[in-house]
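With one protein chain removed, the remaining protein chains of the complex are shown where they sit.
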Amino acid sequence: MTDPVLFTQGLCKSFGALRVTNNLDLRIEAGARHALIGPNGAGKSTLVNLLTGVLKPSSGRVWLNGEDITRLPAAERVWKGLSRTFQVSTIFPRLTAFEAVVLAVCRRERLLRNPSRLLSGCKPQAEEAWDFLGRFGLTGVADRQMGELAYGQQRLTEIVLALAARPKVLLLDEPAAGVPAQDSEALFSAIENLPRDVAVLFIEHDMELVFRFAEKITVLVAGESFREGVPAEIASDPDVRRVYLGDEDDE
Amino acid sequence: MTSKRVLLHIESLCAGYGESIIIEDIGFSLAAGSSLALLGRNGVGKSTLFRTLLGHARQRSGVIRFNDRDISGTTPYARVWQGLGWVPQERLMFPSLTVAEHLAIADRKGAWTLDRVYGLFPRLKERQRNLGGQLSGGEQQMLAIARALMTNPTLLLLDEPLEGLAPIVVKEVGDCIRRLVEEEGQAIILVEQRVKFALRLTEAALVLDRGRVAYSGSSNDLLNNARLLDDLIGLRSGSNLQGQRSGGEVRREPDGITAGGQS
Amino acid sequence: MIKSFAIAVVSAGVLLQSAAIAEQAPLRIGLVYCFSGPFALAGAQVDAAINLFMKRHGDVVAGRKVEIVRRDTTGPAPDVARRLAGELVTREKVDILTGIDFTPNAMAIAAVSTEAKIPVFSMNAGSSAFLPKAPYGARFSFSVPQQAVPLASWAASSGIKSVYSLVADYSPGLDGEKAFQTEFKRAGGQIVGSVRVPLNNPDFGSYLQRIKEAKPDAVFVFLPSGGGDLPVLFLKAFNEAGLSASGVKIIGTGETDEVSIDALGDAALGMVTASHYSAAHESELNKAFVRDFEASTGGKQRVSFAAVAAYDTMAAIYKLAEAQNGRLDPEKTVELLKGLKLDSPRGPIEIDGSRDIVQTIYIRRVERRNGRLENIEFSSVPNVPATEAR
Amino acid sequence: MTMVALRSLEPVRLLAERSRWRAAEFVFWSFVVASYFLFPGYLVLISQILIAGLFALSLDLLLGFGGMPSLGHAAFFGLGAYTAGLLGQMGWGEPISGLLLSGIVAGVFGLVCSLFLSRLRTTAFLMVTLTLGLLLREFANRWSGLTGGDDGLSDIALWPLFGVFRFGLSGHTAFWYGLCVTFIVFLLVRRLVHSPVGLALEAMRENERRAVALGISPRLMVIAIFTLSSAIAGLAGALLTQTTSFVALEVLSFERSAGVLIMLVLGGVGTLYGALVGAAVYLVARDVLSALDPVYWYFWLGLIIVMVVLFANDGLVGLSQRLQARAVRRWEAA
Partner (left out) sequence: MMIASVLELIFNGVAYGIVLFLIACGLSITMGLMGFTNLAHGSIVMFGGYLVVALMKGFGWPFLATIPAAFVVCALVGAGFERLLFRRLYSAGELNQVLLTIGLVFISVAIATYLWGAGQQPLQMPAYLNARLSLGLFEVSSYRLFLLLVGGAMTGLLALVFERSNLGAQVRAAVDNRQMAMSCGINVDRLFTLVFAVGCGIAGTGGALSVNLLGLDPSFPLRYLVFILIVVTVGGSGSIWGTLIAALLLGICDVFSKYYVPEAGAFTIFALAAVILFWHPQGLFGRAAT
């Protein structure tokens, strides 16, 4: 077994008396395709927020690439190689898709520390951004403001933005949510073609996507890791079935 | 018995949020006193259709006739006065209002009175002094339904009323809805992932796919045509965890113009 | 009689010199003052007084037609004041600058006058810092110590043994505090407490409670006059706190001026102030002045010290221009200013060697006369210099 | 032409397009220069417009690009003004070094403030900056030994610019000095806006959560932009001191903070030129109206403001851009 690129140790988060994440140990291997599923209120969003640094854990630790990042602010975790997308499309409405990706590339290359550099002088970065957009078939809309893009294109742009940071771990929060059927194939193939050296942790409830891509599945129930295994194991596990469904059709 | 009056008539309706278009060219009619199941996969635009009927989404073109009156372009509250009631998927409790206040502000003259609503949901009466945010999921759902009933709707739009409820509560709320339809004769449009429940309860069914009408006909026919049901709603498509989508999470369609509501 | 004769002579002069007027450029007076905002009342006074003067004395002096070019400083805004003064000099080619309201504006205008070598006559207080910065400047109003020192002397000599001092926290207030306290202590009085209140201060309650506990014979106040809100708020709170009932006197300077006194209302009755002008001043000259002023404003305005200063400034300008054949040479004007005497509605005034005003300071008490509140003079100190003689 | 060539050209073109100098910009600056000859009697007014424009520009950087509304920006303007004034009073009257030093002092104070402000946004940011400005004004009033209190600072001996050009009444030196400083700062700000940092700022304004997910640290951005904005405000304040040889408490007043916000919103937020246009319109309107109607000019100024909001709610620059776009469409249609 390889060393995990991202893992948590005894992660807990409580809101008042309510414990949302409970003593969670999660291991994401390098290059993994890891899905996180679970019924409503299982604490998936909270976990994402704990991993990305939006929330601070009540106790426990988060390690990235052998480094304790528990205390790092969100932005600095991105510098260490943890990128994410959002559940509900989160974009810069008045920036063009191209500008946003250029920004992501420039940030990665630490050009934000150099305010004397003009954007028009960022030729290699521009070309790299263009390539990224090209890989996802977005060059046609590159110069349009993100707010005007179709929803599917926005979601793709979000993945491009996350990838442009060249992360070690990519966290996809319900990438397929709200994407219309005709666009979902483009999205699926984009996810399929994500670079193999990037570990992908995706939170999804679209089982089609989960079983198509996941090599490992963690079922989260009430803030705890309920089951973990390869898709076939999870699919055939009667406990998972019972817990995840909550109930069968009532008649 | 004469043929029933048309309560709701929709014609080539096209709508969305902001610049986006989510439902395209939808049309159907609903007779007075009858009920309709509105089905389709997640994100096909069912909630958006509701929001368009209620005046919260942007209607691009088409006609919405309700009670023989064109209501497109009228304000959302005028539509409530016309007789449209709404039980939103997100329940949309008012955190700073008590249960009793939720019912009081929605109160309009008609057959549904506070006593009758409390009769239908005795649990709400017990909790009438509690704030909206302090209720359990099931109680919130009951309150959402009760609140809509207080407006005395001729047509009640129910958006996934059983979503995210514990099994026992599903039964309780489901029974209430059934009583509402079968005993009180309330006309409803029901969006529900529990397809069988929805189809058994209603007379007609409408299935949407990608913002368009994919099936329009009798609920019973659809219920008894497993193949068609599979094709239309994808109950068994995609995964080997068959049917689990119905119990899984449902995407929240955010209100407002965030693009998250697009299908 | 003499006046009407003067008018006749001037009018005759106008007729005789009408040909010459066409050739001679007008005498332009740049008036920089605040006409809008909270202190617009003083601006209205100045305007009316100048109009009255020109109505009485004609708009021609030594053959030159007099023109007033007005500019609004909009409040304490020295950058605006400096620009307006500069534009008056460079673009409007004025012969003299006058008006001058808030201290910072005065300082900014002083700089313009110095650089452009143009006389500048102040119609309003300005702190003691103004004249040293304006070699071509003169002051026709008053200085804060000029009023505060006689007030302190009077207080000490009339049985007031202990005083609490309350001043607004700005430079005239601090000037007043210092002048009053120094003189009062010198004269054997005791200052039992001292407080500076912010200019934007809605509630005086706590200050008055302190005063009440200090049990002074009187409270010395210096608050922005000319229509500000603080005197009104102070007096209301003073009565509310029961201080007037317990016999504590209020002494001050300009708080009861005629544009503020009606707003103060009966609460001001009995207040003793020291000032250089009261509309109730007993002299023929003043009675005529008050009558004409009120007539010219349709009875809407009462005359206050701001109007008198403007009137006297105009008189000085006319006199100085006449002495120089219609010109206002800066050096010559300064020369002529020294020792210049005018018979003003306020009494005799004189400009001394430091180009500052020497005048009589009156001690007055607020009383109701003929149905309206007036500052009734009951004691006076003649020839008080504006700059403290040390 | 091959596909490869096309691919490498397009992205660079897109980026260059963003920062390209537009014809309207040349017209604008030519007009500013030409105003020296067109309105020789109004040079002081124009230099004060430039100073107010520079001040508004500093606020535009903060509000228009950083998305942070400040109602206490006069604090930094005033700090610059007092620094320049004190330097002059202490005998250092060299204008350019005095200007730079004033900018640095205001910037350092801005840096200190931003450490506290960086966790606040929107209304809270607005109100805390407001109280900060009020506190600083109170402080300056109290510390009259240094600031001259209400009397202000005079006796500011300013040496001629480059040892040659005196700051005279007519405002020739003030005009060119103000124009050069404003233009240089404008160029720097324009450059910054069209640099990756400017893009990051816009991203943060548009969606802070997403910007964080790109690895942009909002705290560092707020600190950086607030410091820079404060320094520019300080430069503007110092310019005012140097061209008027006087400092009054009023440079720290709430009225000045509110005034600059009005100018900026009037001109158009987030456009850079809005700051200059707004300052010009506001000050000219005030000057003209207060000369026409010294007592009630407030009324007309208020009316103009209301009309602008009702009929050009993206500011005057936005209005002119819309009119221009409409004209272009008409012209193309014809």
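Order of writing sets the chain letters: A, B, C and D. Residues in each chain are counted from 1.
Convention: a contact is a pair of C-beta atoms (placed from the backbone, for glycine too) under 8 Å apart; a residue touches a chain by one contact, two chains touch by 3 or more.
Note that this is a predicted model, so its numbers are computed, not measured.
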item: Contacts of the hidden chain among displayed chains; value: B, C, D
item: Options B:His9, B:His56 or B:Lys171, residue touching the unrepresented chain; value: B:His56
item: Per the touch definition above, residue among D:Leu220, D:Ile262, D:Ala291 or D:Leu319 touching the missing chain; value: D:Ile262
item: Given C:Met54, C:Val195, C:Leu285 or C:Leu336, the one touching the chain that is not displayed; value: C:Val195
item: Residue touching the undisplayed chain, where the options are C:Ser206, C:Ser283, C:Asn325 or C:Asn383; value: C:Ser206
item: Absent chain, residues of chain D that touch it; value: 63, 69, 116, 119-124, 127-128, 130-132, 134-135, 138, 142, 254, 258, 261-262, 265-266, 269, 295-299, 301-306, 308-310, 313
item: Absent chain, residues of chain C that touch it; value: 36-41, 44, 169, 195-198, 200-203, 205-207, 209-210, 213, 227-229, 232-233, 236-237, 239-242, 245, 259-260, 262-266, 300
item: Touching residues on chain B - with respect to the absent chain; value: 54-56, 75-77, 80-81, 86, 88, 92, 94-97, 101-102, 104-106, 108, 147, 150-151, 255
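Just so we're on the same page, only the chains that are shown with their structure count from here on.
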item: If a chain touches chain A and chain D alike, it appears here; value: none
item: Relative to chain D, chain with the most remote C-alpha centre; value: B
item: Chain occupying the middle, per Cα centroid; value: D
item: Distance between the centres, which are taken as Cα means, of chain D and chain B, whole angstrom; value: 53
item: Centre-of-Cα separation between chain C and chain A, whole angstrom; value: 74
item: Interface residues, chain D side, partner chain A - complex; value: 7-8, 10-12, 14-16, 18-19, 191-192, 194-200, 202-203, 206-207, 209-219
item: Complex interface listing, chain D residues touching chain C; value: 41-42, 44-45, 48, 138, 141-142, 144, 149-152, 154-155, 168-171, 240, 244-246, 248-250, 255, 286, 290-291, 294-298
item: Complex contacts: residues of chain A adjacent to chain D; value: 52, 73-76, 78-79, 83-86, 90-96, 98-100, 102-104, 106-108, 111-112, 114-120, 122-123, 125-127, 129-130, 134, 139, 142-143, 161-162, 165
